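All protein chains but one are shown at their positions in the complex.
Chains: A and B, in written order; residue numbering restarts at 1 for each.
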Amino acid sequence: MLEAAIKGGRGYWTLVCCLLALIGVGVAAYIYQFMVGLGVTGMSRDVSWGLYIGQFTFLVGVAASGVMVVLPYYLHNHKAFGRITVLGEFLAIAAVIMCMLFIFVDLGQPLRVLNVILHPTPNSVMFYDMLVLSGYLVLNVLVGWTVLSAERKGMPAPSWVKPFIIISIAWAPSIHTVTAFLYAGIPGRHLWLTAIMAARFLASAFSGGPSLLLILALILRKYTKFDPGKEAIQTLGKIITYFMITNVFFLGLEFFTAFYSQIPGHMHPLVYLYTGLHGHSQLVPVMWTSAILAVVALILLVPPKFRKNETLLTIACVATFLSLWIEKGFGLIVGGFVPNPFEGITEYWPTLPETFIAIGVWAIGFLVLTILYKTAVTVKEEVVFDKYGQKQIKAE
Amino acid sequence: MYDGWKIIIGIIIFLGLIAFPFYYDMGKATVTPDPKIDTPEIMKLPESERKCIEPKDYMKREHMQMLDDWRDWVVRDGSTIFIASDGKQYTMSLQNTCMKCHSNKKEFCDECHNYTAVSPYCWDCHIEPKESES
Partner (left out) sequence: MSINRREFLKIAGISTVLGIGGITAGAGLRKNAVEASSVMRRPDALTGKRWAIVVNLSKLKDEETIKRIAEACHREHNVPHIDYKNHEIKWLWPEKFEHAFPEQEDEYLAEEIKHSYVPLLCNHCDNPPCVRVCPTQATFKRADGIVMMDMHRCIGCRFCMAACPYGARSFNYKDPRKLDPKVEKNPEFPLRMKGVVEKCTLCYERLANGLEPACVKESNGGLIFGDLDDPHSEVRKVLEEHYSIRRKPELGTKPSVYYILG
């Protein structure tokens, strides 16, 4: 099946070459970082986690979102998702690979990464993060590949795959719960010390991830013969709507607790992020962009008339994705470090090498996604009919 | 064969990569490593006492594992004295014990390490003895 990835038209190869070029730049930048040290990034003694960990945090949510199409289909027989469960699982694979790469490029001594396995530490959340991410990757590769192979052969999937699917449904929330626990159990950082951190991660995962999936499905419909189906798109849209409302609601809850209690430790990080603190306000425009995008997304998502319009739905999904990408992939991490434990403020902004490395990792993820989606689409174009006997190929 | 030129180019590139370790050092003389143990500190000792904390063969084979274990004992446990197999006591320290006698890193440690293309990262942190006289 994988040989479908090396057969493609001009558009396909242009995409692959562009991604390879970006990966090349990222690798070169990483070699520079490996030789000189993490000092080439914008991180500091005060802000010791930055873009890399932020992107990892955000992508863990995108990875978990595969379950948003798998669960309704396998547990509740929502037939409309039958065509795109594989797409969800493949997106999860690409996202988890990006997560692992972002952690790797963030390490000060990456060659020692196996120490996490050689010296298992059950009291460390990061140990569990390594376990759940690896397990989730294996599960999605196993399930996605088997289900796609079965579709290609025109047979129902083998029965042994069902328990693994159930496990993957239960496993998916664990990856962003564990990642949320990285933050939610830290006593000294008041932006993160909230019981609803895992719930916020869930809400943004299940709105951000399906937004990306929806955009990808529409791209596939435009450029290949595969048709994800109008109903699948609309159901995804409803899921994104409800979880985005929840996400914004949860953010509101954080603001309430911080500002009604008037506790300085709780207020200061939010004040820094949204209005600036003691003259330091570099992130204020960034956070307000995220907030405005969230409002725009909700305006386009909530009224059914707008949501049914696929153009507006696409814009809403882009807005949702970008808003959450800023909030979870940047604001949440940097905000946790401001102010520092002895009331100092150090601001953070990624440097050029850091940005190139991050783009390189995203390009690797998109390359994996391209290869996997090309394989999936080729299979679906071959078999033409989905398992319910309906054409999943656009009429010519 | 189909796509013959692609295959042949591929084979040539493959051979070029695989044979790299062999032709990279072509022509360079290789000298058997000869670690020197005639440092001033060692020369100060009477001839009968010019031996390492353990026999030479043991040290050659096990010094890597021994240093690793020393580190665990000193850093993680807090014990600093090593009792050698002959009963003598030594402080477990690369910088302060080993390099006190073997103060010629370039003519001792590096001799074998360069030959075997091993670059232990000890010296990224541990301070090399200043070779003022050698």
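Heads up, the rule we're going with is that a residue touches a chain if its C-beta (ideal position, glycine included) is under 8 Å from a C-beta of that chain, and two chains touch if they have at least 3 such contacts.
Only a predicted model underlies this, so the values are computations on that prediction, with no experimental measurement involved.
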Absent-chain contact - pick from A:G24, A:G37, A:G252 or A:P304: A:G37
Per the touch definition above, residue among A:A5, A:V116 or A:I215 touching the missing chain: A:V116
Among A:D46, A:E254, A:E310 or A:E381, the residue in touch with the chain that has been omitted: A:D46
Residues belonging to chain A that touch the chain removed from view: 36-39, 41, 43-46, 48-49, 103, 106-110, 112-113, 115-116, 118-119, 121, 123-127, 130, 182, 185-189, 264-265, 336-337, 340-344, 346
Sites on chain B contacted by the missing partner chain, in the whole complex: 62, 65-66, 68-71, 73-84, 92, 95-96, 121, 124-127, 129-130
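By definition in this document, only the chains that are shown with their structure count from here on.
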Rounded Å distance, chain A centre to chain B centre (Cα mean): 45
